[in-house]
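For reference, the structure I am asking about is given below.
A single protein chain has been omitted; all remaining protein chains appear in their positions.
And then chain A:
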Amino acid sequence: MSEQVAKHGKSLIQNSKRNRQLSEEENWLVHEQVCYALLDTGDIDEAKEIVEKLSLRFPKSLRVFLLQGALCECCEDYGKAQEVYERILQENEAHQGAMKRQCCVAKAQGDTEKAIGMLKKYLDVFMTDVEAWEELASLYLSMQMTKQAAFCYEEAILIQPQNPTNHLKYADLLYVLSNASTLHLLHQAIGYYSVVLDLTNGTSVHAKYGVLSCCDAIKSQGRGASAKLTEDEEKLLSKVSRELTTSYEERSPQLAVHLKATGITTTT
């Protein structure tokens, strides 16, 4: 994505005939977006040129300072980046961008614990920032702290209940956290995968695999009554199994045999 923004954005900025068709505000917005894309693709020299242009035009802008900090991060000059962000926070102690970029610096330096600490402090104030909850979950997962990651997904779901992504990640974690003595987590996961199927009009392949895996785990890890699915779960299992098998046969028949080999589908 960043590569395309960088490529097409650059040609838009450099082509004076095209960029004259943009209003001044739009023009500078495009400069900012293209700059971030160039930092993503590692085109430091070109990003530097844009930062200089923006700094000339907006010499006191905190938004431009943020970009300068990101440029320092890209050059691995983390000390300088930290100085820039602290300067921004001195002017505006609630500057979300600067607070988040400080977490990025800690993460880039490999200090995951520090990054987690800073992100938690940020979320104490800005608790409705879903992306921050997702990033915190990701940081927890990198430290194998799966229960804490699950808590983050719960918060994200509360903030954006209509977004299937967090339900999906939460369900995945419930599956991973479950074992023979906590099969109820698998039943919960099936519930969340069902919500994802509902929100995606039944198209999420990931959720279908999730349902099949959970049902298979319940049947193989459970003993006696606990190895049984409810009637609704049985119906969901056959429906999902049938749909996924059909999807493979229609879109990827050469791979259908490998789906069958997983042993989690019920269709013969």
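Throughout what follows, a contact is a pair of C-beta atoms (placed from the backbone, for glycine too) under 8 Å apart; a residue touches a chain by one contact, two chains touch by 3 or more; residues count from 1.
Basically, contacts and distances are computed from a predicted model.
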- One chain of this complex is missing from the view, so tell me which of "MPN domain-containing protein", "CCZ1/INTU/HSP4 first Longin domain-containing protein", "WD repeat domain 54" or "Phosphoglycerate mutase" is its UniProt name. "MPN domain-containing protein"
- Item | Touch with the omitted chain, as defined above, among A:27, A:55, A:221 or A:247 | A:247
- Contact with the hidden chain (one of A:9, A:69, A:164 or A:210): A:210
- Could you list which residues of chain A touch the chain missing from the display? 40, 108, 110, 137-138, 141-142, 144, 146, 149, 169, 172-173, 175-176, 205-206, 209-210, 213-214, 247-248, 251-252, 254-255, 257-259, 261-264
